[in-house]
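A single protein chain has been omitted; all remaining protein chains appear in their positions.
The letters A, B and C name the chains in turn, as written, and every chain counts its residues from 1.
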Amino acid sequence: MTALEKIPILVEAPEAAAQSYLNTLPLLHEILHALRRLHRDGTSTALDLLAMPFGPGDEARLFEFLGNGELSAELDAMGQSSIRESRFSGVWIIEHKSSGGRRVALQIEVTRLPAILQTQPEDIGAGLDAMQEALETLKAGEPV
Amino acid sequence: MSEATLERGLNAFREQIDAPVAAFFSSCVSCGMCAEACLFYTETNDPKYTPIRKLEPLRRVWEQEYTISGKIKKALGFARPVTDAMLVEWRELLYDSCTMCARCSMVCPVGNDIAYMVRKAREGMAASGNAPADVISAAGRAVKIGSPMGIKYKALEAQIKHIEADSGEKIPVDVEGADYMALLSSMEVINFPEYIQSLAKIFKQAGVSWTLCSEAFEATNTGIQIGSSDIARQLVQRIVDGAEKLKVKYVIAPECGHAYTSIRWDGPNLIGRPYNFRVLHILELLDELRASGKIRTENLSDERMTFHDPCSIARKGGVIESPRRLMDMVSTNFVEMKDHGKWNWCCGGGGGVSANTDAEELRLKAFRRKKEQIAETGAELLVTACANCRLVIEEGLEEYNVEMPMEGLTELVAQHLVVDENVEA
Amino acid sequence: MADPRTKTLGETLRRHGVSRRGFLKFCTATASMMALPPSMVPAVAAALDKASRPSVIWLSFQECTGCTESLTRSHSPTLESLIFDHISLDYHHTLQVASGHAAEKAREEAMHANHGNYLVVVDGSIPLGNPGYSTTAGVSNLQTLEETVAGAAAVIAVGTCAAFGGLPKAYPNPTGAVAVRDIVHDKPVINVSGCPPIPMVITGVLAHYLTFGTLPQLDQYGRPMNFYGTSIHDRCYRRPFYDKGLFADTFDDEGARKGWCLYKLGCKGPMTYNACATAKWNEGTSWPVESGHGCLGCSEPNFWDAGGFYNALSIPVGEVSRSVSYAAAAGLAVGAAAAGLNSRAKAKAKKNHGTVTVDDLEKKS
Partner (left out) sequence: MNESMDFLLWARGTAFDVAVAIFVIGVIIRLFEIVSLGRANNLAEPKGSEFGPGMKTIVTRTLPEAGVFKRQPLTVIGGYVFHFGLLISLFLFIPHIELFAATFGFSWPGLPNPIVDAAAVLGIVGLLAVLWHRLTNPVMKILTEKEDYLVWLLTFLPLLTGYLAYHRLVNPYPFILGLHILSVELLLVLFPFTKLMHTFTLFLARWYNGAMNGRRGVES
């Protein structure tokens, strides 16, 4: 993005951004249905927002509507990721960026807790090893 | 003179086809609406009587001779030719089951004037010797004797004497320089001489200078009915000669439908020049006399009366409002039929059908349409202005055992006429 | 890398210190890139974990290098680059360091070592008019292609030139250009059309092969359904304007400013199948319609010859008004002749009129 931002761009069509393209409403209904399913029988749903035909401003309007909830988390693995609950509990917005800062995935997850927040079994193993090694290093003498 | 052959008939078709005919055939989409306007279909439910279908021979000639695609089809052998056998089959359709009433011409969504084309198709039928035998004989009598019913002037002369003796009215004959020359249909001479008497009474009161012509009293034109312009021309010429000889200003068509159209609308085109007199229908003249105050009526009847519009006078002749004003002169209780004026239903006997015994059974079937129409009005008296309609309706009513008196409108006006004894003829 | 071919993608990433969370994130992004639904992420993860490293040979024929540019134009490390890092790109004119005989030798070695397993990527069309129109190291494109493809597992035709003949094939096709599919009949050929194709789509196809070891489901043009299954029109954010009948008539009118449908300005979205509307370009910044210009239909066969770019799709390719006026002139001439024939025929009928009298109304038997 950095290189593109250096190019002076005159935005000729501010009206275009200001209007709704009617594409977000069906999506919001889809989220509502997913939330209803989650409430009823605990079924989780994930929606890939990059596969949505968004027009200018559609995404901003969607996020404005969803708002911010109680919880938000940052993940630093192969680039930054942000995971936050919307003002509607159970509706999560997950954005993954690459190490270069480019967005590689944008999802809505309708679930109790997004899986990516849970520690993965493989990582627990790695954590166990790492902690053991750290403690062994500690035994060598220095105080904590 | 030439012989009645298929080729002469086909040639007549070729001659008759003009731009309107080509436009009509090009426009037909076989929707069948014309059938619903035709009493021969509505009363029989037999689809073969669908008006546009009656024109198939003419249509084929048009397609094969006057369109590129038709010529190609013909060259490739796909075209179905018009044969003598076909024309024989079509005789019933073009003569027995069509009175040329032109009701179909009024409803066709694409605007086809089917009656106009039937008239033209009959040229080919007559020329190829496929006209009905009865109409052929009537045409022979009309040309050779002077009237399709075979009556000569002598018969009329006798009637005139009779009327003059009975009523004391004077019937002027061959008066040179009279304003009006009245024409008659032979039916009036034989069946309804009251008409002649009524004319005398009304004209005397109105101070109209009129005459009959001993050489040209017959107004009907079998040539038009059979579909031969050559014969029709001979018959019209007789009237034109008579009128010109007597130097009249007006010729008055009698209470007869096709007589009016043939002398009023076809005549000048048959003889190839405009007249030097004008043609009026008797109802038009009476309406003029009414408007100018020359005739008045009294003792209006409160009998429930209805009026049957003869197709040739109303829908095909444009005399629609005059009879209504005249009805109001004689009745306080005039009721219209549901479909009237230009939308009237034919009596079933026009266009030569009443003269054609082959068509009799069908005509009586088709008459049910008129019978119902009359019944719907609840009228006690049926008035019309065509001797042929009157005979056909009387016969039809008799067939269905309906009691219903009938009158000619001219006679009714004469009956209610205010007669001022001081007026001199 | 000791023996890169034996290593799975999971191992490679773990060696790079990528956590399982990071791997899951990578899989989510990959699934998104392959246009797979999020529910497929676990399957993608399981497959990618075990994915081995394929050898890829990239052949460039009659092309403009736009396709390679599209793929490599990223400014920052991307997912595509990760996928690319994992494949073994053993031959690519533009990108490889080796040149001349060394380069050709690398290709031959890769073909030999991975016989039956390597992927061939082709960009550019193949001239059949005269082999001399395009050669590499004195070898005609046709020969190179046939040789290289012989031992390949599959061929990916990247760009409209390779997929459909593209601009070289545009009328009057001076070089006799043909598409890969016109030559290769005995190997699976995946067409990744577009001029250029969306980089994510190129990588997505590679990722699919990498992930599942199979070729994706293809449409009738041999294109992966998950990218080319829906038209631009059906996924266009301006579609509601089309449905409402709101169109831009010029590029600077009110409709254009308000972002209305560009159909009248020649947008070929309705006949074009591609993922631009969702994948977008320039790192997801925008795409032609969003920037205010109609779709040219560049991922479709013969798009170059499909009439003016600025003519609505419903306007015929030729000049109709000219055809109409010529036809009208011809019609007047032929019509006049037909009219003459009819008038003559009718005049003749009038001349042949046999007078009808009452004595000859009956047929003579």
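Everything that follows uses one rule, which is that contacts are C-beta pairs under 8 Å (C-beta built on N, C-alpha and C of every residue); 3 or more make two chains touch, one makes a residue touch a chain.
Since this is a predicted model, take the numbers as computed values, not measurements.
Touched by the hidden chain within the whole complex are the displayed chains B, C. Screening B:Met86, B:Met106 or B:Ile190 against the full complex identifies B:Met106 as the residue touching the chain left out. Within the full complex, the residue among C:Gly66, C:Pro270, C:Gly294 or C:Gly354 touching the omitted chain is C:Pro270. Only one residue in the set B:Ala22, B:Ile190 or B:Leu391 touches the chain that does not appear here, and it is B:Ala22.
The chain not shown here touches chain C at positions 164, 179, 181-182, 219-221, 231, 234, 242-245, 247, 263-264, 270-271, 273, 300-302, 305-307, 311-318, 320-321, 323-324, 326-328, 330-332, 334-336, 338-340, 342-343, 346. Interface residues of chain B with the unshown chain, by the touch rule above, are 17-24, 26-33, 35-37, 41-42, 45, 47-48, 50, 52-53, 66-69, 105-113, 116, 264-269, 272-275, 278-279, 314-318, 320, 339, 342-343.
Keep in mind that, in the parts below, only the chains that are shown with their structure count from here on.
With centres set at the average Cα position, the gap from chain A to chain B is 93 Å. Each chain gets a centre from the mean of its Cα atoms; for chain B and chain C, those two points are 76 Å apart. Counting only residues that touch two or more partner chains, chain C has none. Of all residues in chain C, only 18-22, 24-26, 28-29, 31-33, 35, 37-39, 41, 74-79, 235-240, 256-259, 277-279, 282-285, 290, 292 touch chain A in the complex they form. Chain B contributes residues 1-5, 8, 11-12, 14-15, 17, 65-66, 68, 126-131, 133, 136, 139-140, 142-144, 226, 228-231 to its touches with chain C in the complex. For chain C in complex with chain B, the touching residues are 338, 342, 345-346, 349-350, 352-364.
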